[in-house]
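The complex is shown incomplete by one protein chain, all other protein chains being positioned as in the whole.
Chain nomenclature is as follows: A, B and C, assigned in order of appearance, with residue numbering initiated at 1 for each chain independently.
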Amino acid sequence: MSKKEIRVALIGHQFMGIAHSNAFRNVTMWTDLPAKIILKCICANDSLDNLNEFAARYGWEECETDWRKVVARDDIDLISIATPNYLHKEIAVEAAKSGKHILCEKPLANDLYEAKEMLRAVSEAGVKHCCGYSYRFTPSLALARQLVEEGRIGRIFHVFVRYAQDWITDPDFGMVWRFDKKIAGSGPLGDLSAHSIDATRFVTGLKFKEVTGNLQTLIKERPLDSNNPDGPKGKVTVDDVAQFLVNFEGGATGCFESTRLATGRKNYNTIEVNGEKGSIVWNFEEQNYLMFYDNTLSPEEAGFRKINVTHDVHPYNGGWWPQGHGIGYADSFVIEVAEFIRSIVEDMPFNPDFEDGVKCQEVLEAIGQSAETRGWVTI
Amino acid sequence: MSKKEIRVALIGHQFMGIAHSNAFRNVTMWTDLPAKIILKCICANDSLDNLNEFAARYGWEECETDWRKVVARDDIDLISIATPNYLHKEIAVEAAKSGKHILCEKPLANDLYEAKEMLRAVSEAGVKHCCGYSYRFTPSLALARQLVEEGRIGRIFHVFVRYAQDWITDPDFGMVWRFDKKIAGSGPLGDLSAHSIDATRFVTGLKFKEVTGNLQTLIKERPLDSNNPDGPKGKVTVDDVAQFLVNFEGGATGCFESTRLATGRKNYNTIEVNGEKGSIVWNFEEQNYLMFYDNTLSPEEAGFRKINVTHDVHPYNGGWWPQGHGIGYADSFVIEVAEFIRSIVEDMPFNPDFEDGVKCQEVLEAIGQSAETRGWVTI
Amino acid sequence: MSKKEIRVALIGHQFMGIAHSNAFRNVTMWTDLPAKIILKCICANDSLDNLNEFAARYGWEECETDWRKVVARDDIDLISIATPNYLHKEIAVEAAKSGKHILCEKPLANDLYEAKEMLRAVSEAGVKHCCGYSYRFTPSLALARQLVEEGRIGRIFHVFVRYAQDWITDPDFGMVWRFDKKIAGSGPLGDLSAHSIDATRFVTGLKFKEVTGNLQTLIKERPLDSNNPDGPKGKVTVDDVAQFLVNFEGGATGCFESTRLATGRKNYNTIEVNGEKGSIVWNFEEQNYLMFYDNTLSPEEAGFRKINVTHDVHPYNGGWWPQGHGIGYADSFVIEVAEFIRSIVEDMPFNPDFEDGVKCQEVLEAIGQSAETRGWVTI
Partner (left out) sequence: MSKKEIRVALIGHQFMGIAHSNAFRNVTMWTDLPAKIILKCICANDSLDNLNEFAARYGWEECETDWRKVVARDDIDLISIATPNYLHKEIAVEAAKSGKHILCEKPLANDLYEAKEMLRAVSEAGVKHCCGYSYRFTPSLALARQLVEEGRIGRIFHVFVRYAQDWITDPDFGMVWRFDKKIAGSGPLGDLSAHSIDATRFVTGLKFKEVTGNLQTLIKERPLDSNNPDGPKGKVTVDDVAQFLVNFEGGATGCFESTRLATGRKNYNTIEVNGEKGSIVWNFEEQNYLMFYDNTLSPEEAGFRKINVTHDVHPYNGGWWPQGHGIGYADSFVIEVAEFIRSIVEDMPFNPDFEDGVKCQEVLEAIGQSAETRGWVTI
């Protein structure tokens, strides 16, 4: 009846800030949640006018510009961090000290040291923590994991993983903060491969043993001003393509690439898992489907089947609608928030947590190191 | 600053009621709208407890059980009708008399006579009216229309249209109101082909001249209680497959089918348009894409291209997210509501309106008649 | 050791003549056949120079220009008819009288009367007869039939069938014999829908009960000379789009279209079969695959599966190569010839025979009649 209240503050109001806002605003509409969600406060480094407009649009009660004040407030239960990566650590550590539950966007931090510090902070504080690998909450990827867990794939031979976008193929596309290593940490490696690494861990349960990586910056400088392509240029200090080979514990192998230069690929976040009993192919661009090959069938009738993962029996009910009426990008954030809040209210384990964030960071770190030493690096 | 307020009442709280609720609740979050939307009241034939729960969940301020009271209220500007079809006419006529703008779910009515009466009522009242052919507001179908309008398809030879579902292939699936002609009017004909007819009109601009139809009920009776398949049975009085051939004004032809017995097809709402200069293939199950064949290219390089309709330059910005981050089923309702409210506030023309509803009903009526007379019927 | 010899004469040397030549020439290379094939004679209405060149190229021992001489020769066992349709009847009847086995291209004849006369002739003569519905011999379509026969599809609800090409979308494409009703009999109806009707009979076993059809000529005249599009024009006397609805014995329905104006569709010969237990989708443009949906699986894991029909366990071994190394257009003719010759040598039943040709012709005839009377016609 009188449901527990969860009072949320969101820090950051760009792309991820919007995705989080929608999720907190609508989570009790789409799911049965044992809690009432209060959108207490939005905080960002912006003018109050802009913040007020944002708050009105997405339903936040108040605005703040200083995250330190926000994490210290007594009337907040949950801090949602959607800032640039380099701020994650400081905010999370402070929030943990203040006893707040934390949802932090991925990658958890810009380096492994920070990530581990964050994990230590939330562990010591005893708060709930979520690292925002939202793709885990697409029903189709969750079904992939389920099939593996049920033994339908059997011994896994290898994974073949690509996350490809094409938004910077134009060399006149100008400098943005994402091309600055100090702020962004890395290019597609941390932005995209982080998702691929987590998806691999999530779906297969495989443990990364060693990697060899290749990070390349193919477009080495860009105009400081997109509107003046012939004007002064800045140096791109992050990769725009990241590749790595993996040997997992137990012998399986992996082949990974992420890139922002794959002309024609929009948000082509894919993973293929090949095992003795079956195979899985997942592609976020067609997120309402999962491809599954059941090798236990006679070769006469075996084939990759395209499962429309929108039925009630599917993970997370396959979304909110009757079968065939698929969900969109925003919906996995809603599911993520629902599951995280449920774990808070019911004091249940939750993944992906900061430990998952650390595990992913370990792999990213090893890849970066390998790209420099040009050899295999053990994780 | 002080935006115009649009106070909404929703009548009906099933599948469509939820889709409408989400749209009204979130439309100002996803779009820039010159209005403030007030979710004034939800009305349905249910217990107050259930209605209160619905209202709380979706954000409606009040509940009502008597639609006549609702349409008469002075503090309502817009009535959204999401009831079973047989109630559309009476509600809409009363709402129009009370000067309310009306969004009515499709098909507009259970027969042409009612539909025309509804059109007359809104025309006389001078209110804005929308017939809820929501698929028009998927960016991909809107792009299809745009390509036709830009002359990219050229003279249209024919359309090939199928809307297929499979939720009643099990003969033990029990009787529901949708199988009762008195309440539902028809089976897939009115439920699904209505969408196909509207999509054809929307995309191609073709005018239906004559049709010949075939309506069949393949599973003629069903258990009254799904849980007791061997118990007493009821008679299915609507079609479960509807087929018709069309000659359009000007010579193009059409071939249509809708069915609820297409095993494996979940919400396979499709249309193919073949013209002298190009072709289009649209399939709602992959709503973030449109297939386009440009016949003006050399055959060396011509091919059906799969356009990811999620870029800013696409209709309705291709949705709310960066390219490749597709939208879901609920989103076209948001766009529909945004466009309808904009037409109210700015007093601009709007389609699909009740006249579009009538035009569709004329075709449905002719098909029904043709199925009985077993000959061609002129529209 | 001393295998039986089958001495073949081919009449006709255009498109189908080449397909037949390849099949007879190579059949013993690709299949184990209890016979030795002698390519005795090619006969066509052409210069001896051209015929000699054709013979040399495809391996025929001799040339003839008068088919009457050929069918009368004692040293011929099998007549393969690949002429324009209007010649089928006379040649087949004479060949039957001379005791020759006959492979005749489809459609069997230009009208039902002729088709029946042909059937009578071969029946009376006691010779083996094949009507060249070659698509039956693609391993994928054969697998479709097998799945139906094994009960994997269950009760069939409906078929949805389209055969679409686009080679005459250009209105300046000039007159050819195929646009002349006297020679060609009909347009896509006899050329393409004939295949669709046979494929439906083959795969489903359904019996056509009644049809209603629509035949349209959308491009009504064409330049007599393609190179002079502004020059004199001729009248197109055949359909360029054919549509028909079908009620089968026992209640299933069908929706069919064939056209030469489906821009972008090259040889899009497709059939979808929806049944209570499963569905099948076949598309010749991807002939090495069959789509199959198994409705007896849990909805959690059911999906259209794309079966690569190239494994040894598939019909006709899935072709000649290891799995994944698909076959091409010519190969189904090889299989057809192999099966037909085997039936001759082993005196076994063979389908599709002239009776299958007659059955198809009955449907074509009814469609043509329906298109004129504009009502349903019983078969």
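Just so we're on the same page, a residue touches a chain if its C-beta (ideal position, glycine included) is under 8 Å from a C-beta of that chain, and two chains touch if they have at least 3 such contacts.
None of the values given here were measured: they were computed from a predicted structure.
The hidden chain makes contact, of the residues A:64, A:114, A:198 or A:257, with A:257. Here the missing chain is touched by one residue of A:31, A:45 or A:214, and it is A:214. If you put the hidden chain back, the residue from B:307, B:335 or B:363 that touches it is B:307. Interface residues of chain C with the unshown chain, by the touch rule above, are 15, 18, 21-22, 25-26, 28-29, 57-59, 165, 167, 265-268, 285-288, 308, 310, 319-331. Mapped onto chain A, contacts with the missing chain fall at residues 157-158, 160, 162, 164, 166, 169-171, 212, 214, 216, 218, 241, 243-245, 247, 251-253, 255, 257, 259, 261-265, 272, 274-279, 293, 295, 302-304, 374-376.
Seen across the whole complex, the unshown chain contacts chain B at 143, 147, 289-294, 298-308, 311, 313-314, 323.
Definition applied: only the chains that are shown with their structure count from here on.
Comparing per-chain C-alpha centres with the mean over every protein C-alpha atom, the closest match is chain B. Separation between the centroids of chain A and chain C, computed from CA atoms only, is 54 Å. Chain centres here are Cα means. That of chain B falls 41 Å from that of chain C.
Within chain B, residues 265 each touch two or more of the remaining chains.
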